[in-house]
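Yeah, one chain of the complex is gone here, protein chain that is, but the others are all in their spots.
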Amino acid sequence: MSQNAPNLQELAQLVNAQLIKVTDAAIRKVATLRDAARDSISFYMNTRYQGDLQNTQAGAVILRAEHAADCPTSALIVDDPYHAYAVIASHLHPRDLAPAGIHPTAIVAEDVQLGENVAIGAYAVIHAGANIGAGTEIGSGCFIGKKAVIGANSWLADNVSIGASCVVGSNAIIHPGVVIGADGFGFAPGGGSWQKIPQLGRVCIGDDVEIGANSTLDRGTLDDTVIEDGVKIDNLVHIGHNAHVGESTVIAGCAVVAGSTIIGKNCIIGGATAITGHIEIADGVTLMGMTGVTGSIREAGVYASPLPAQPVKEWRRNTVRYTQLDEVFRRVKSLERELENLKESEALALHQAS
Amino acid sequence: MSQNAPNLQELAQLVNAQLIKVTDAAIRKVATLRDAARDSISFYMNTRYQGDLQNTQAGAVILRAEHAADCPTSALIVDDPYHAYAVIASHLHPRDLAPAGIHPTAIVAEDVQLGENVAIGAYAVIHAGANIGAGTEIGSGCFIGKKAVIGANSWLADNVSIGASCVVGSNAIIHPGVVIGADGFGFAPGGGSWQKIPQLGRVCIGDDVEIGANSTLDRGTLDDTVIEDGVKIDNLVHIGHNAHVGESTVIAGCAVVAGSTIIGKNCIIGGATAITGHIEIADGVTLMGMTGVTGSIREAGVYASPLPAQPVKEWRRNTVRYTQLDEVFRRVKSLERELENLKESEALALHQAS
Partner (left out) sequence: MSQNAPNLQELAQLVNAQLIKVTDAAIRKVATLRDAARDSISFYMNTRYQGDLQNTQAGAVILRAEHAADCPTSALIVDDPYHAYAVIASHLHPRDLAPAGIHPTAIVAEDVQLGENVAIGAYAVIHAGANIGAGTEIGSGCFIGKKAVIGANSWLADNVSIGASCVVGSNAIIHPGVVIGADGFGFAPGGGSWQKIPQLGRVCIGDDVEIGANSTLDRGTLDDTVIEDGVKIDNLVHIGHNAHVGESTVIAGCAVVAGSTIIGKNCIIGGATAITGHIEIADGVTLMGMTGVTGSIREAGVYASPLPAQPVKEWRRNTVRYTQLDEVFRRVKSLERELENLKESEALALHQAS
């Protein structure tokens, strides 16, 4: 909650909103239309909540011009209320910054370069040659490998692991338990066992990237694994070695991107999606949740593959049928052929009969 | 292994069992029928193991009355041997409790409230305003955020992360690497990039909840993410922001529950299941493993969707056919129509011929 409540004009300016029904409400926080009190700002887009809007106690509401008539309080008129809400919420509720400084229990190698106002948490371990940008916070229990580079104003939460030589950009948010730069999964078969292939590349992550809890991004084999600017990755996502994720692509929870796959810009990868290795996904592709991608996708658009849950009896019947799919096509083909023959011979019979 | 071996009467009493063929065996542990020695108790339910029962060296066996005749040793007669076994095993093999006290390397903020007999492990970090209930053990390397609340007699294993203001109930078991209260995955699109939406809700977890290793439960956006009493969650499970999991529901490994989804009570969610966001699952729903749920399920029952593994050649044929499924239905429809026509014209022909 912000200490100095901004007045409505300030908030309106922040999102280029037209302000109507101005009051002197001191807005301190965001809230839902239902829960909002006079110190709160809310937003409205979905007409399903029209009643909530009409009855809201909010100090102000962000909405489109077409809905202003229903608003009983101050309104910030914008084209995209959801985006404006996100900007205002971020302004009213900034992250709770740790005070700058190095916790006495943090272990920071002598030649580590630290920018101004860096905050290093308890029991963090930062190895030789690492470089931490100004204003960046390293949480407790984090591990930063040799020569790793973290940009400015980034936040690594607790127990994050950054491997040697990996690079994280500025304004990053890395949630607890994330592992960046573990070895990629590379082995050569031979003589009944597997020979490890050293993983010598890095993970290079651009600016404005967020990575969810316990996700893992493996280092490349020879080249780097690359995450471009503005990418947002949810929890428990796995990014294989040498993968490349394009600018502003978002990847939802439990998705897996196998090695050497190239994902374009502005893609939306649904949760629990599995993308095989060594393929390309074009810019602007949306994959619905639980989709399996077994080959390249060359055109922007929405793609899917999950089967819907069915009552178990139907599922049993249909999955058996699925394994006979090719057979049913052959049977239909054969029916079509026979029917054709029959029609011909019938035509003949009719002809003879006539 | 228990130090003071309970005698059989005590164990029988614990599960309201009728005791037959009483001996003075001192039961110290549980074991399988095959491996059990005279100091062990075992259980029997499945007639597949009748031979093991007849030859067991166990000091006692938990079983149903109908199987007592096959038991060569003391028997505890109950209706549900598996449940009775679980109760007795828990009694004989209590968790190895850490001695109460704060490890000298733990960092506990001044105003943290600690109940009696709390145990705080090495290198744990507990932030200001947190509250840890009596008898609770916080493992080494755990991170407890500001104002987080942990109930009584709970156990957080090593490297668990609890975000600020989150609540965990009593008698919880939280396995290593679990992350509770990382930010939910919320961004508003706009201008080709994504604006972060602050995640201001908490995760609120009831009593008697167990959460498996490296699972992640995200905090809500405005409201809370809620896990009710008695829920059991396996490893590597992801629970999205604002999800609500009802009482005594179990969720197996690698399942994902997307944001704002409401799961009822007493559900059984199979492993690797993916449940989309903003839907409702009724009480008493069982989802078989690897099921995809793309819409609400309104009625209790068993549901499934996974396709079975097939030899790769058949799979290739059938998946191609799958992409032509709509076509085959249209072809069958057309065959049906033509056949109808043919039958009519044939009837006519026969009529004319007669």
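Letters A and B mark the chains as written, and numbering starts fresh at 1 in each.
Just so it is clear, a contact is a pair of C-beta atoms (placed from the backbone, for glycine too) under 8 Å apart; a residue touches a chain by one contact, two chains touch by 3 or more.
Keep in mind it's a predicted model, so treat the numbers as computed, not measured.
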Sole residue of A:A100, A:I197 or A:A282 that reaches the chain not shown, by the stated touch rule: A:I197
Hidden-chain contact residue, picked from the options A:G141, A:G206 or A:G230: A:G141
Residue numbers in subunit B that touch the chain omitted from display: 29-32, 35, 80, 82-83, 85-87, 89-90, 92-93, 96, 105, 121-123, 139-141, 157-159, 173, 175-177, 208, 210, 212-214, 230, 232, 234-236, 248, 250, 252-254, 266, 271-272, 289-290, 306-312, 315-316, 319, 322-323, 325-326, 328-329, 332, 335-336, 339, 342-343, 346, 349-350, 353
In subunit A, positions touching the absent partner: 105, 107, 123, 125, 141, 143, 146, 159, 161, 164, 177, 179, 182-183, 185, 187-190, 192-198, 200, 214, 216, 218, 222-223, 236, 238, 240, 254, 256, 258, 274, 276, 287-288, 291-295, 297, 301-308, 310, 314, 317-318, 321-322, 324-325, 328, 331-332, 335, 338-339, 342, 345-346, 349, 352-353
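Everything that follows uses one rule, which is that only the chains that are shown with their structure count from here on.
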Centre-to-centre distance between subunit B and subunit A (centres being mean Cα positions), rounded to whole Å: 25
